[in-house]
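The structure under discussion is supplied below as structure tokens; questions concerning it will follow.
Of the protein chains in this complex, one is absent; all others appear in place.
Take a look at chain A:
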Amino acid sequence: MRKVLFIGLVMFLTLVSQAWAQNRAVSGKVTDRSTGDALPGVAVLVKGTTTGTATGVDGTYTINVPEGSNTLVFRFIGYSVVERNIDNASVVNVALGVDSKQLQEVVVTAIGIERETKSLGYAASKVDGEELTKARETNVVNGLAGKVSGVRITQSSGSLGGSSKVTIRGTNSFGGSSPLFVIDGLPISNSAPGGNTPTGNGSVDYGNRAGDINPDDIESMTVLKGAAATALYGARARDGAIIITTKKGAEGKVKVSLNSSTRFDNVLRLPDLQNEYAQGNFGKYDLRNTNGWGPKISEVQDVTVKNFMGEDVTLQAYPNNVEDFFQTGMTYMNNLAFEGGSKEGDFRLSLGSTNQTGIIENQGLDRYNVGLNAGRNFKDKLNVRTTINYVKTTTEGRPVQSSNSPNILTSAIYGLPRTVDINRLRDNYIDPITGEQISLTPDKTGNNPYWIINRNTNESDLERMYGNAIVSYKPLPWLTLSNNTGVDFYKENRFNKTSKGTFGALEGEFYKATLQNRIVNNDFIVTAERDINPDLNLKVMAGHNIYSTHYEAQAVTARNLTIDGLYDYANATSTVPSQSISERRLVGIWGDLGLSYKEYLFLNVTGRNDWSSTLPVDNRSYFYPSVSTGFVFTDAFNIQSNILDYGKIRASWANVGSDAAPYSLDYNYNPATTYFVQYSLSGTFPHGGLLGFSAPRTLPNFNLKPQNQTNVEFGADFRFLSNRINLGFTYYNTKTTDQIVALDVPLSTGYFAKYVNVGAVLNRGLEVDLTLNPIRTTSGFDWTTNVNFSKNVQEVQDLPESLDFYGLASGWSGLQIKAEEGKSFGLYGTAWQRDPEGNFIINKDTGLRETEQGKRLGSITPDWLMGINNTFTYKGINMGFLVDIRKGGVFYSGTVASLRSSGLAEETLENRGSIFIDRGVNKTDDGFVPNTTPVQSMQDFWGKYSATANTEGNVFDASYVKLREVRVSYTLPKRWLENTFVGSAEFGLEGRNLWIIHSNVPHIDPESNFFGAGSVGEGVEFNTMPTTRTLGFNLRVTL
């Protein structure tokens, strides 16, 4: 890749040679000093002139040296520059040594522009594809966790094919942050459209669309964090960009690669449950209550009671009934790639499959990827390349999560009374005679979880095509015209069914939806580059961009089925159709001017003007500039030191504008399909045969102006002790003002929100990237540690005086995520009342704590993050592990609330049957006095303490330390494979999410997010599926 690039670069230099004095010809061969292999593409220059050539495939060159010149300069990325005097020789052979001093890695930056890392004036982190496939994640986004400073990955749940959210350098907007994903120059969709179920607010996680990418096709992923880095993408990359370059066939022999993994998935963390008390109410056995507030099992051994089957039984605990509900899921990931290339062109065809069965019966995911990346050179001037990717994903049994749905699985499983035998439950979820569900409760309110997983499965089917066609033409040696046209299209079908006889939806219902999304992008780019003089290189680029997105969804909810199991609209007595559309277009022109002085001082200036369809006509045009500079002071001052190998400082400033959501300008009346009724009982229009129309929920604004973000960044990169220590620092300050938000307004205005430019979000942060190579022996043992640290401080500013808070997202029962002036985005809700000394105020009559609403309970974002990645290699053995640390922030768990309030959590055993007086004070007319009132029962205590509505009782510190990734592999020695058809072979053991080393949240993995990947909200979960631990084998073979 680097070589190809450099060959191209050198070709330019060669062709633009002006001094063409032909005094004498010198030839020779350039080789790698350590291997002796020929080096193609090495730039050979006559010193003091612009005359140059490049070595061919066999490493040879021939150059005409003008009269008066006597020195050749050999330059190649990654190698030390060598100067050789010619004197009288006609053959000059050179062996180049690898340059350990220079960071000459190439990264792909905005609009696909490749730059050397050392020339950048901003931080850009590159993750090699190899790193992402070490222990492959089915969702490639998760593979970034802990690997890149400034990048935070929030997994929504353990749902199969579930979504993950990426946040780069903190959330910049009240509307949330969503980095742009770009594959081979094509901005693609990473949307995570919410999934309504037929049963109200319960939600199914259908994943985020970046999860469709085949990790095996990724050559590299570059994370562009600041606005200067992404300025040329403009608004779309306001929250950073993840630039993915896919693998291409290399010049040389045709190669076939196989990467195959077989893995086993288990629940990472199960709740700690009590096993002493049966179900009931205040110590009395009652089948109607699926909880743990019944009698002590050991004390009722002399009596028999009815179980859910109606049988007379003596109560006994089944300690593993929850654990045994889950099974070992299997994941098979296979990828077969065919690749090859020549001077004329290259190709790579990749076939991937991911087949998973879930940790719960009847859950499965099948994903198939086909990817083609092919390029062809037509003589010297014309080059074409195309990439085509096809993805098909089908899933079955994605669980319903959160609340207000009869199909919520986690609460059905975790809420099992301790006396329920899971095997009996499994074998008896359906009455063999009547076909009706056998309920857990005689009043038929509790669904048998096996009924849910066998009868009420959700299905999805996604097909996606994305790819682009790139034509590059060089009419003049210094001028390149290129055009990149790309399309990303997907269609997803969703089908959720709830069979007749499901308690909570007795008549049965289903939901079918079709979602379609299309992105079309065209970039036309003109590039001119040359050396103005031997020390100064100028590169000027100009581009034109057209970008359009079109999203459309149709859905039908059908209720009250006549024939069970027939999911046809005509079989339902009530159907509610709905549809939505969202379309936006953007036209932009841009320019980029880059100067490089002696390859140690770099300056880059960009400017872009966008015209957006979503803004008022008068405000639809906006311009944003950026400037960045890098200075390699060790080269500039020629510092020769045994300690400091390399040192660079960098700085950038950028300003980015962004547009509004489509249709934010018109006052639109919408035909209504439903009217709201609490507890998932919404009715439908027409009611009484009559339709209803509704005014907009969000008041449009005809005067919106573009949102504005200003970013300042400083940084430094150092390498010490012969590259044993690499250290990078970055400080950034990003302020996003004039935020275009649907600002929640008091409902007393009649509206839920109104579109405004308001408020600012400031994110300041520090990123440290440290790579240590403590041990590197001559015997081949190498230990490398990479530590990345990120600290981001977020602050809400410039809220209108009348607005103390701005609501960002709402959970249930008063729980809200809000922005408050001077603070970070926080979790707010019902808190314990406290006296001035901070003691809990306790009700004198009940002994229970008093509450108050609307209190801040902490920040939803962490104080800092750290990833520690260790790699050990010895001969063919490679071992690595990644520890991922989060410190700070708060987390609300609805699952813990349920486990505790229902008396099933282990800690609810404490004080049962004894007197418990909560510590606090009673509020009396004479002031506050110590509480002496005992709670009447622990059922009352936990019923209040852990009620869903008592937010504070269910809030925990969200810090964690996790063993994120472990991999051990062994590469067979080459000599073993000699005379076989196998080029290389490697066997590995790989594991992901193996161990929560430390967490402050009881019972569940603190990495869950009820709001999903598409929302600004996080730090809250309600009945999310448990996350999984994955362990497996890997085989890689190259033919």
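The working rule: a contact is a pair of C-beta atoms (placed from the backbone, for glycine too) under 8 Å apart; a residue touches a chain by one contact, two chains touch by 3 or more; residues count from 1.
The definition used in the following text is that contacts and distances are computed from a predicted model.
With the options "Anti-anti-sigma factor", "ABC transporter permease", "SusD/RagB family nutrient-binding outer membrane lipoprotein" or "Acetyl-CoA acetyltransferase" in hand, the undepicted chain maps to the protein name "SusD/RagB family nutrient-binding outer membrane lipoprotein" (source: UniProt).
Within the whole complex, the absent chain has one touching residue among A:381, A:544, A:834 or A:887, and that is A:544. Note on the undisplayed chain: of the listed residues A:707, A:843 or A:871, the one touching it is A:843.
Interface note for the absent chain: among A:343, A:687, A:875 or A:998, the touching residue is A:687. Per the touch definition above, the residue from A:57, A:695 or A:997 contacting the chain not shown is A:695. Across A:281, A:314, A:423 or A:932, the residue that sits in touch with the chain not pictured is A:281. By the touch criterion stated above, the residues of chain A touching the omitted chain are 16, 18, 281-282, 289, 443-445, 478-479, 503-507, 524, 526, 528, 530, 532, 538, 540, 542-544, 559-560, 573-574, 576, 579-581, 583-585, 587-589, 591, 609, 611-614, 620, 662-663, 665-672, 675-685, 687-688, 690-695, 697, 699, 744-752, 754, 802-807, 810, 812-814, 816, 818, 828, 830, 843-846, 850, 853-854, 923, 940, 943, 947, 949.
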